[in-house]
Each structure stands twice: as structure tokens, then as C-alpha cells.
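One chain of protein is taken out of this complex; the other chains stay put.
Order as written gives the chain letters A and B; numbering starts at 1 within each chain.
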Amino acid sequence: MGDEKKFRALLVSAALLIACIFSYNIFGEYLRADIFEYIKRRAYYENVLKNKGLDLREGMHWRKKQ
Amino acid sequence: MTRDIRNIRTAILSVALSAVAVGLLFNNQTPVIDEQAILRELAPGASFTQKGGTPPHYLSEGLVAFNTHDISPSVRGYAGPIKTLVVMDRQGRITGLRIIDHRETKNYVHYMETPEYLSRFIGRSVNDPLEIGSDIDGISRATISVQALARSVRESSVKAASDLLGVRVLRAEAGRASEHAWIIYTAYFSAAFFCYFMTRHNPRFLYTRDVSLVLGLIIPGIYLSTPFSMLQLFNMVLFGPSNSYLWLALVISTAISVLLAGRFYCGWICPFGALSELLGRLPVRKWNISSGSDGDWRRLKYPALGISIAAALAGRRPESGNYETYVTLFSLSGSYLSWGLVGLTLIANVRVRRFWCRYLCPVAALTGLLSRSDNRYVSNSQCPMDNRPGPHISECIRCNRCFVRTERTGEQNG
Partner (left out) sequence: MGDKVRCELCPTECELDNYQIGGCRTRINKSGVLYSLVYGKPCSVAIDPIEKKPFYHFLPATAAFSIATAGCVLDCKFCQNYQISQARPEEVDHKDLPPADVVRQALYYGCRSITYTYTEPTVFYEYMFDTAKLARDFKLKNTMHTCGYINSRPLRELAPFMDAADVDLKAFTEDFYSRICGGRLRPVLDTLVELKKAGVWIEITNLVIPTLNDDIKKISEMTAWIVNNLGRDVPLHFSRFFPYYKLKNLPPTPPGTLSDARKAALDSGLRYVYIGNLAGGGQNTSCHKCGRLLVERSGFRVNQNNIINGRCGSCGTGIPGVWG
């Protein structure tokens, strides 16, 4: 790879990083709470909970009934 | 080139103005929570001023009040910040507080919100531990929440007490910015500025810039942890000037130097610039970059600055627009992304001189746009910015290595 190409790659990645930082600054609070947490919970369910021999039994509700 | 820069200047200015307008129109509604009303309950009889200053606060006779979230926005509980209104007396003693907003699980933290629990903070001073398990009780099933509460109250109180009240705080978090910080900074800045003019006079003094770079890294960088940054300007535009002397020293000295000497700050004071330049001096071959693409990429910092300004001012939240590597590096706090950028831009200096300063830095962009032209900076092979011959003044950091002395001083100095 020529210098010029490497230089361009470096700048593009820095620019991308900055773009990510902006989006994180602005939306991070929501992202972290929603998407990341969801992925974590889902992964825990799929990788850990599912394989522990626990069944899912529908829970009861009371407000609906009244 | 000059016309381009003028256009960019106009563009940035209009972005800033419209961002402020947007911010005032859409994001400046009085918050759903009427903080003044709560303050009236927390401190009956006291009448507080409007919120303002850096850090944002309310003032009254003998009392100061603030929202912890305005000062320590990064402290998070289980599900986000726990915004608390704190009233403090002039000695840094908490006289009242109330949690005004949070997103924690209601039924876990119900007790944390009661006056009964919060009363444990009252009467404590910024020099008390203010720590769960030490002088504040924990709450079962709400551990993370109460820890976040205590930490946000502690950190914001310490900052408010030291910055607003000048109370001497005997704890590490108070930062190293002591009451004499502004004197140290002003002395250093003036000395550097003096040396700058000396080197313009006589190249024999060029070594003083190296001294200044090292001191820049040490004083505003490591010791004070407050390099000049866009955050300070954003804060001023949004919340008015701070009454901290160090803040005044930073902003005023930079403003004066921009008027008199363009990007002097970048070339002599900036700790990140110093670090970049010193890394660039490592004996490693530099990449060969064509002057065309170099010139084009240098424009990248202007849209970055524009977006930064728009994000900070339109959202009325300074941190939204912050991507500055020196803020992350010297405050030692930032997201993984910010640290990634710090790492990348530092390593890049090995192959590209002053990588950050040339292509990305918002302060470089801003001070560059405001530099008065001076055609005695012609650039040469020693240029720390690798400027091509006859650069536009916005790219010059005034190292004075290429400064053409004959025009002004004649031959009398030799």
C-alpha cells in the first residue's frame, strides 16, 4: 500500500471515529439503555437461561381480569 | 484560498448562530421540573437568581444551589443520571437537597427519594466522605442507585464549592486546580508569549519554543488538566461566563493571542499539540503525501467544527459537541470511542506530523479562521505542520522557524 493510500485510510477511520463520537454523545444515553441492554439481556437468555432446564410457564396477571 | 477561508468563516458563523437560535427555540423550554419552585421549598425565604455561570448554578444571599446533573452529568445510576437539586451554604455545607428526576426502578428507590433518607446528607460538608457505607446509609436492593446519588452529590458539591465558593476542598476529586492555578497559568502563558516575540526578533531563541512545549504538556496538560477547549466556549455561549479565575485566564489569554498572533496557542501552549509534535520528532520516515490531497484533507476540520458547534449549541448541551482528544486525555475520562480517537491520533504523529492539528482539531479550525494574515510566515522544510511554501495563515502555528525577519527588522540584528 502506498503512503497516500494509508494516509487516506487513517483519515477516513479518524473521521468515522469522530462521527461515532458525535452520535454517541447525542444518542448514547438512549442507545446504551435500549439497544445494548437489550442485546445483553437477549444474549443472557439465549446462551445461559435457555440451557439450564428451566421451563417458561406463563405468569398470572390480575389487572386484566378486573 | 483566502476567499475559501472567508466562506468557511461565514458558514461556521451562520451554523453557530442558527444553532443558538434552534437551541433557544426548541430546547430551551423551561424544564418540566420547575427548579425554582423546588428551591423555594428547600430554602424558604431565600430568593435565587436565574441559573447561570460555569458550572451552572443559582445564587442567593449566603446560599448556592445547583442541579448535580449540570455539574457531574456522567454519573449514572442503574438507568441513567439521578438529577438532584442541592442547596449549599458558603462554607460548602449541604443545607437541602431533593431528587428531581431519575429513571431508576421506582419501587426499589422509593426510600431514596424520601426526605427521611435525604436528610442524611444535610449538614454534611464537601470535606465529609459523603459515601455509602461511610457516612450515608445504604439501601437494600437500591445499592447502585444510592451509590450514584452519593457520588453525583459528592462530585458536584466539591466542584461547586471549589469553583463557585472558593472553599478549599481537601479531597482528590477537587482536582488539582487550586486557587493559584490561574496565576501559574497566566505566568506561563505570558512567558511563552514573550518568548514568541523574542524568537520573531532573533532565531537564537527558537529553543524556547521547545521549553514551552514541554511546559505546556506539564502545566495546562498534566498539572491543571484544563487545556483550552471548545467546551469552554460552548459553556460561555450557553450559560454565561464562569467566575473561575482559571477559566478567565484560559479564555482571555487565548483570545488575546489569537488577535495578536493567530495560532500561537497551537504552536506554543497546547499540551496535545506538544505531545503530537514531540512524537513526530521520533526518527521515523514520514509518509509522502501529495500537496493536493493534504490541502483537501485539511478542510476536514471545518465540517467537524461545524457539526460540533451545531450539536452543542442546538442541543444546549456542551458535551454533545465534544470530540476533543485533549479533553479526554488530560481529564482521563471519556468513552471508549474517545479514547480510541486519542490513541489513533497520537500514533498517527509517527507518520504524519501534527496529524490531529492539521486535519481534525476544532480549536485549530477556529483559531485558524480567526488568524490575521501575515505574509512573513512562508514555511520551509522545518515546518512542524509540514506546510507547503506560502501557506495560508490559518495553517500556521507560529513556530517562527520560517519567519522572515528582514522585512521588519532590517539587518541590524544580524
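Here is the rule we use: a contact is a pair of C-beta atoms (placed from the backbone, for glycine too) under 8 Å apart; a residue touches a chain by one contact, two chains touch by 3 or more.
In this text the structure is predicted, and so the values were computed from the model without any measurement.
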item: Sole contact to the chain not displayed, among B:R6, B:R141 or B:R168; value: B:R141
item: Touching the absent chain when the full complex is considered, from B:S18, B:Q36, B:T105 or B:T186; value: B:T105
item: Residue numbers in chain A that touch the chain omitted from display; value: 34-35, 37-38, 41-42, 44-45, 48-49, 52-63, 66
item: For chain B, the residues touching the chain missing from this view; value: 105-108, 110-111, 114, 116-117, 137-142
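Assume only the chains that are shown with their structure count from here on.
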item: Centroid spacing, where centroids are CA-atom means, of chain A and chain B in whole angstrom; value: 29
item: Chain A contact footprint on chain B (complex, rising order); value: 79-80, 103, 287-290, 293, 297, 300, 304, 307-308, 311, 315, 319-323, 335, 337-338, 340-341, 344-345, 348, 351-352, 355, 359-360
item: Contact set on chain A toward chain B in their complex; value: 3-4, 6-8, 10-11, 13-15, 17-18, 20-22, 24-26, 28-29, 33
